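With one protein chain removed, the remaining protein chains of the complex are shown where they sit.
This part shows chain A:
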């Protein structure tokens, strides 16, 4: 375990300083154990942020945070794996999972900025959060590219597609409900 933690720290350093080279190595070697250590650490930072700010936080909050994050991460990997394969990529689920764990490292910076929202201007916090989002997105694109061998454009499409599909389904459902209700009043 100690070795994995040490490797995780070294890899985290590498992802921040030389992202392209290190993300490629992570996905190729499928370093999921190290990835999960980093992922758990990222969620733990959010947990500490919540517990230190919110006096009513309890064990249930902890379970909800970790449980929710795990579920979301699982769905994210599965959707990404599916869409990448659909777009012609070939790669492993373990590889993309490892890469995405490290792609979320910048989120810790957003957690840090949000913790200081009581003294920092809100606009600065939003700016930092937005920059972090772009950074994480870029790392995710690198992970998909190195794991599935897709072009940059297809990598971006693979990452964005699940969200676009989700919004599309909501819009279609909304239109369906509106048309159904409107049809009830026809003839009055």
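Here is the rule we use: contacts are C-beta pairs under 8 Å (C-beta built on N, C-alpha and C of every residue); 3 or more make two chains touch, one makes a residue touch a chain; residues count from 1.
Just so we're on the same page, contacts and distances are computed from a predicted model.
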| item | value |
| --- | --- |
| Choices "Signal peptidase", "PadR family transcriptional regulator", "EPTC-inducible aldehyde dehydrogenase" or "Dehydratase" - which one is the UniProt name of the chain not shown | "Signal peptidase" |
| Chain not shown: contacting residue from A:10, A:70, A:86 or A:177 | A:10 |
| Residues of chain A (touch criterion as defined above) contacting the omitted chain | 6, 9-10, 12-14, 41, 44-45, 48-53, 55, 108, 111-112, 115-119 |
